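Left out: one protein chain. Kept in place: all the others.
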């Protein structure tokens, strides 16, 4: 059995981290699937999905750490071609990855108490993001 | 067809890397599924899964490299709120990711000879981890 839905999330710009767990839990419930896997994907190459404890400290620590590893003021070939100032955004998003997938058991995603699904906006300007949720199972 | 099982792994603490390949191979065999994908997930936000050649050198190199990128003695907002000393653990786990998925063919995970499935403990204290294995296919 397959169930697929999209939803949209408005992001304020670079470093915005949004908790999307509740909407994913809701869609898994709506799917009627009890056992399987839920796959969540963000369309586009300058945003990422991750799991993290969603609290204000870490929601700031994660983008700060990504900026240290892939600095906004670094020298990127992407900039020389496009001059859109988001070379670091592409690299951060590629490193974190565009999807997360979580087992479903008893009709719910199996997550730790302190483990949330988050959308990480890496682009330099506000973006409305499309997430695709696919629940596979029975 | 869906087959799902949990198993537990005792980890000694930060930097412990455990080879979980044999148990995943065993569960794929038990599932009876010949062709598909096996998804392995660790519950909790301070451990991760990865594929790596499991030998003593790399089993040490990986956590050392993660400590260099996300230092235990860094300044984290998470610490200011919680004082539990594991801000870097959360970031390392988020960067590596909580799951790996591997194709199944001929009733076995398709892995390279030098490619193992490993659990990477990022937390600062011994933990018993729950892994959820979901095999999807036919």
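Chains: A and B, in written order; residue numbering restarts at 1 for each.
Simple rule for what comes next: contacts are C-beta pairs under 8 Å (C-beta built on N, C-alpha and C of every residue); 3 or more make two chains touch, one makes a residue touch a chain.
Keep in mind that this is a model prediction, so the values were computed, not measured.
> Considering the whole complex rather than only what is displayed, give the residues of subunit A touching the chain that is not shown.
Against the missing chain, subunit A presents residues 2, 4, 39, 41, 43-45, 69-70, 76-82, 87, 90-91, 93-95, 97-99, 101, 132, 134, 136.
> By the contact criterion defined above, which parts of subunit B meet the unshown chain? Give residue numbers in ascending order.
35-37, 50-53, 55-58, 60-62, 65, 69, 95-97, 100-103, 105, 110-112, 114-116, 136-138
Keep in mind that, in the parts below, only the chains that are shown with their structure count from here on.
> Fit subunit A onto subunit B over the CA trace and report the rotation angle, somewhere between 0 and 180 degrees, nearest 5.
With C-alpha atoms aligned, the rotation comes to 120 degrees.
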